[in-house]
Every structure is written in structure tokens, then in C-alpha cells.
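In this view, the complex is presented without one of its protein chains, the others remaining in place.
The block that comes next holds chain A.
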Amino acid sequence: MRVDVSGLTVRYGDVTAVDDMSFSLSGNKIYGLLGRNGSGKTSLMSTLAGYRRPIGSVQLDGEPVFENAGAMRNVCLVRHTPDAADKGDKVAEALNFGKAWRDTWDDTYAHELVELFKIPLRTKVGELSLGQRSALGVVIGLASRSPLTMLDESHLGMDTPTRYAFYDTLLNDFMAHPRTIIISTHLIEELASLLEEVVIIDSGRLVLQEEADVLRSRGTEVTGSASDVDEFTAGLTVLGSKSLGRTKAAMVYGTLDDSQLIRARQLGLELGPIALQDLFVHLTEPVGGKR
């Protein structure tokens, strides 16, 4: 499902959460929506899901989404806690709403996931632990089989084994049922291998939209003897460095040209990819007044 956002603004009173944002997603990929706290991720996703009337334009496959029955049917957003479940309902009842109201709902898959994440069906949603509530949100999101599925930090609170089970499940389900999946997360490195394209926002504005591999190639980790590394990185944008004895590793932002690559080889430096998370920190944290 293609997503087109044009001139989108979301305001809460005097606070502007999303500020004149425009971008397009071609669809059928797993997208990472990255941003710091308060950057506007949830507001953006809420508008994409028709949870609020947009100022600007939000279109799914060329159709406006807000109060458009045809477009709304194709969207599922799971925020930190599941909106699609009332805390007074038992888990089984919460799943029944999906079965009753969502045309694309896969009830068999929903129950498989409930078993996988060990969510008790007869317990009320409000009595679940934070991790179980997160898992229920993931169940609702994935079992919706919506052409546009958005998971907004929905794995928050899951323990590590459950998160890994979620990543595997997400990937398997995406392979079996390709669709547009947007995930917002602060656990960037854990999810990095799943993301095909990354959208980074900050202060309600689009900072960058790039293929994940292209983004990774924007930075390089340079490892070697401390003096050689210091010589090589002089004049480059260094995001951070760490030393162990005489060995030093520095993260450099920006693409290296041929002469720099030759110089690195002459100095015997090792060049490697940089962590997506480090690039994200650099791109969303002003350094010397500039990004």
C-alpha cells in the first residue's frame, strides 16, 4: 500500500507535533519510523490511521484516509497500549472485536500468536503485565493482516526473548503476507536488520528518508592504531570513538572518497559499517548548531 503525506501538520493547542511534513512510501516494505521522544511519531501514525483529521493531505493508495471507509479498512495502528482492546474486556473478547469488525482478520493466526506469546485468554486486558499488553497489541496488529500495519513502540515492555520471538514472527509474517509495515522503535539496533527503509523525524519535521543500507553506508567505523586513526579522521565528522590500549575505533559520518579509501589502506586501517543507532543519534542531535 502506497502512502503519500503532503504538508501534514498536527497541533495540540499551542504545541506543533508535526510541522508541514511531506513524504511518500512506495509500500510493501518494512519501514522504520525513528525519532526521539516527542518528535511526532505517534501523532504522525495516528493521522495515517485516521485517528485524527489531518491538516494537509494523507492518502493511502491515492485515497484520503480520514473517515473514508474504503481506506480505513486497510489500516491498523497499534500504539503503546492496544487501542483495539478495552482494559475491562478479557483477551478473548478483545480478539472477538477483531474477528467481528475487521474483514481481513485472521482468527486462527491470532490464536497461534496468543499461544506463542503466552497471553492468557481469560484474563482481563487491564490485568495483563505491560509485556503481555504489548504482546496483545502485536497480536492485534499482525492478525489484522492490514495492507498498512503500524506498530508504534508496540514491543515496549516485552522481555528480550519475547522481543526476539516478535522479530522472527514479524519477519515470517511479512514474507508470507507482504504488506506495508511501519514500526517506530527506540531499540534501533535490535530491529535494524528487519528495516528496509528508514524515515527519521525530529521536532515534527522530516530529517531523512533513505534505504537502510544506503543510510548505513553514510557512516564508517575506522579502526587502527590511535595515531593513524587520529590522522585519518582529522577534518572529518567524528560521531564518537573508543580506545582499547593503542587501538582506537572512530565512527565517521559521510561517504569516503577514493583518495580517503586509498589513504586508509596505506595506514592499515580497518573500515567497517556503522551502527544505524549511532547514525540516528547524530542525525537527531544538533552538533555545533548543525545536523
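By our rule, a residue touches a chain if its C-beta (ideal position, glycine included) is under 8 Å from a C-beta of that chain, and two chains touch if they have at least 3 such contacts; residues count from 1.
In this section, contacts and distances are computed from a predicted model.
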item	value
Name under which UniProt lists the unshown chain, selected from "Heme exporter protein C", "Dihydropyrimidine dehydrogenase", "ABC-2 type transport system permease protein" or "Imidazole glycerol phosphate synthase subunit HisF"	"ABC-2 type transport system permease protein"
Residue among A:Gly35, A:Gly50 or A:Gly219 touching the omitted chain	A:Gly50
Residue among A:Val3, A:Met21, A:Leu44 or A:Val75 touching the omitted chain	A:Val75
Sites on chain A contacted by the missing partner chain, in the whole complex	42, 46, 49-53, 66-69, 72-77, 79-88, 97-98, 100-102, 126, 140, 144, 146
